Structure formats: structure tokens, C-alpha cells
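Missing here: one protein chain of the complex. Every other protein chain is in place.
== chain A ==
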Amino acid sequence: MTTRSPATAVLPEQSADPGPPAATTRVTLRGTAKSGRRLTLPRSVRRSAGPVGLVLLWFLTSATGVLPESVLASPVDVVNQALELTRNGELPSAIAASGRRAAVGFLIGASVALSLSLLAGLFRLGEDVIDSSMGMFRAIPWVGLIPLFIVWFGIEETPKIALVALGVTYPLYFNIYGGIRSTDSQLVEAARMMGLGRLGLIRYVILPSALPGALVGLRYALSTAWLALVFAEQVNADAGLGYLMSNAQQYFRTDVIVLCLVVYALLGLACDFAVRILSRRLLTWRANFEGEA
């Protein structure tokens, strides 16, 4: 016989094999329906286990002296410093000053990004004029503009707000523009067929389909806003978290530096959290993969 099917070729070998019988392989499919007996931690507990563990490690290494205070203050010192600076009002006023810069810069940057992305996204002419320029400007590292901003705007509030605005503009612009341009042309066609005019199309089809992208952009933009603020506040600040930090640097106060970093991080987290809540509210219509249990 010259041709043999693979099955007949394999079978004799299997029967000759003295190992476990492998005629059919069977698998057991275990259900994932919740049974009362299994102990499951709440998702929130599991999510916080990592960060809590890291802080614990930090505390232990500081307490045992493995981590000297000149390198990094212990978490206890940081907490004490936080209480102290809150009591004398320095921390709240610093947060207020920084928050004001971030908010004003963000609002300016967001308005600019929104108008530019709408012009570029909705009109062919706008695309030709704006999008290529934005691509060019994006190639400039915006942190590198600090010296130029100081020349233009002095060393007061203006260059700090301008830097935040600039950092916010790019991620928002590119994500909103991309969202507008990824609108499903079939939906546009159907909506036109149903009698929507130009304004109706923008309102009911184009803007909603740009929304998921815009929210991603918003998340990037808010984190960039705080980042830009950290850079900007290193320059001759007389109030704010950056001012607190550069003062602490002069006196080698690592506890205050760490405290400021923690506050920056918490503010960033709070913004991120707000955007996530907002996304969940606005994007209920989307069918999303929620991750495995």
C-alpha cells in the first residue's frame, strides 16, 4: 500500500505504547458560577493589595534603617509632615495655587484643542492647514519651550499656565481629530438618508463617535497637565507645590519632597478617577470586554 491516512499510521503506535491509554483525551470544564464555599476576595481588596504592600515594604526598610533618611524619608515622617503642613496652612494653599494653574492651563488648552480638532476634523481646508502644522509642532518637545516661554511671558504665572495649556493641547487634539475621522461612513450615509442635515450629522453622528477617543485624550491630557505643572513650577515659583519642593530641596528635607510627590500623584489619580467615572457614564452604549474574573 502506498498511501495511508494519518490516523491509521498513528493508531498502531498508540496501542504499542505502554503508557496511559490515550485513545480519547477528555477535559473537564469547570463552571465559573459562584459557589458559596469558595472564598473570593472583593475586587477592591485585590486591587489595593499591591500598593499597600509596597508602602509596607517602604515602612519596614525605613524603620530597620536599611533605607537612610537622607535618601528617602520614612512614610511616618511624610505623614507627620503632611499633618504639620496642613495644620499651618502651607500645604492647602500650595495645592490651591498649583490646582489653579493646572485648571486654567487645562481649560485654555482644551478649548484650543477642541476648536482646532473640530476645524481639522470637519473641514477639508481645516485639515490641510491645521493638521500638518500640528504634526510639526508635536515634534518639538514641549518641555524644551520653557526658556522661550520665560523670554516671552516673564517668570510669573503666565509661562506656567502656557506650558500646561500646551501639554494639554496635543493629546486632546490628536485624539478628538482621530475620533472624528474614524466615524463610520456607513452610519453617516444612513443618517443622511434619514434626513439629518450638516448640523444634525455633527451632533448625532460625528461627535458621539469621536467621544471614546476624546475621553482617552482627556485622560492623557490631565496626566500631562500635572506633568507640565511639575516642570513649570521648578521655575521661580513663589507659591504652589513646586515652590514647596524646591524650598525643601535646599534644606535636604526628603520628607517634604516625598510629600509633594505624593500630593502630585494623588491629584493625578483623582483626575484619572473622575475621567473613568465620566467615561462609564457617557459610554454605556458600548459593548466592552470587561476582563476575566
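Here is the rule we use: a contact is a pair of C-beta atoms (placed from the backbone, for glycine too) under 8 Å apart; a residue touches a chain by one contact, two chains touch by 3 or more; residues count from 1.
FYI, contacts and distances are computed from a predicted model.
Q: Would you mind picking the UniProt name of the chain not drawn here, from "Phosphonate C-P lyase system protein PhnG", "Transmembrane protein", "histidine kinase" or "Ectoine/hydroxyectoine ABC transporter, ATP-binding protein"?
A: Matching the unshown chain against "Phosphonate C-P lyase system protein PhnG", "Transmembrane protein", "histidine kinase" or "Ectoine/hydroxyectoine ABC transporter, ATP-binding protein" yields "Ectoine/hydroxyectoine ABC transporter, ATP-binding protein".
Q: For the chain not shown, which residue from A:Val205, A:Ala248 or A:Val263 touches it across the whole complex?
A: Answer from the full complex: A:Val205 touches the omitted chain.
Q: From the list A:Leu72, A:Ile150, A:Leu187 or A:Leu261, which touches the chain that is not on show?
A: Considering the complete complex, A:Leu187 is the one touching the chain left out.
Q: Touch as defined at the start, partner being the missing chain; which of A:Leu67, A:Val129, A:Ile150 or A:Leu196 qualifies?
A: A:Leu196
Q: Give me the chain A residues in contact with the hidden chain, please.
A: These residues of chain A touch the chain that is not shown: 186-187, 189-196, 200, 204-205, 208-209, 211, 284-287.
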